[in-house]
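First up is the structure itself, then whatever we jot down about it.
Only one protein chain is missing; all other protein chains are in place.
Presenting chain A:
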Amino acid sequence: MADLISSLPNEIICYILYFLPFQQVVATSVLSKRWTHLWRSVPSLDFDTNKEDFYKNDYDKRRYYRWVRSFLVRRGDQPLYRFRLRCYHHMDSASIDQSLTFKSWIETTLSENSRVQIIDLFCYWENIVIPSVVFSFNTLVVLKLTFTRVEDISFVDLSFLKILHLEHTIFPIEDDPSQILSGCPNLEDLKVRALTSKVKGKFIRLPKLVRAMIDNLLLSLETFKEVEVLIFDWSFGLQLSGVLYVNFDFHNLVQLEFNVYADWHLVFNVLNHCPKLQSFGMSKYKNHYEDEDVWPYPQTTMKFWILEQEIEINDMERELSSSVKKSVTCTLSFQPANGLHFFT
């Protein structure tokens, strides 16, 4: 039978390999003569310890880190579009020199290949320091930093950036993390969770923002006035109370979620300012709202998912349903939340 893949040009084969983890990309070098050097042209480095079962001891770890380095060096100045690093495992030897290793990888990636579009770093146990060059690397389209430490954000120029996710990221004490956003005028998707910052409630103009997930009010709610999806997310010790008072409409908002303790009155305050809402989700709530409240959106079909103990779901369902009966056209459906197991 004929070779199925040989009719495909090298660029397409590299594009297929683009979606695969690092180890597998390199492993294709033994498939046949044609494949021996193809891996070098794959424009992606996706190193994910969860996808492998090798990470058994320090020896393995050091060797694999050496290979990543080797991979970066050997592919030379071939364009690299994606640099994704996910390390979930704890090793005792995590130390300062390791953080320098990561820093040098990032710098190598960005200096030799001027076309990186996606940087996605998640290293729970490692002390990754993000060099400041990342924040002025203006081919970036996606930047996701989780469990990292940022060196310096005094100059930010990310004019092509569309997706920015910052979670559990430590900034220098004197810096204001919201400063990064001033350098991202085309941002469409923003996630900020568990950041340490003294600054609160700052307004930043993000005209193209469509989707936002926020946990504390690092930015003023007016920043999110034009979004279509707004998710208040949970982080340690946070309760939304008092801070959530709005006196303007979210005129584009179609999806609103509270993955956080919030007072029903506050939730209703926000709901009252969402004329186009189609989907609303609430995973925790504290107070029952009063019976006389009338469901304010007679024209809208509301979808609810509620993550709470069953009895409370029933309570809420009953109360909401009875309120809804006062308005004729609104229908409610209740469904359990998916993928939010970290609450339980």
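Note that in this section contacts are C-beta pairs under 8 Å (C-beta built on N, C-alpha and C of every residue); 3 or more make two chains touch, one makes a residue touch a chain; residues count from 1.
Assume contacts and distances are computed from a predicted model.
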When you check the chain that is not on display against UniProt, which of "SKP1-like protein", "SEC7 domain-containing protein", "S-phase kinase-associated protein 1" or "Trafficking protein particle complex subunit" does it turn out to be?
"SKP1-like protein"
Which listed residue, A:15, A:81 or A:268, touches the chain dropped from view?
A:15
With the missing chain put back, which residues of chain A would touch it? List them for me.
1-9, 12, 15-21, 23-24, 26-33, 36, 52-54, 63, 66-67, 70-71
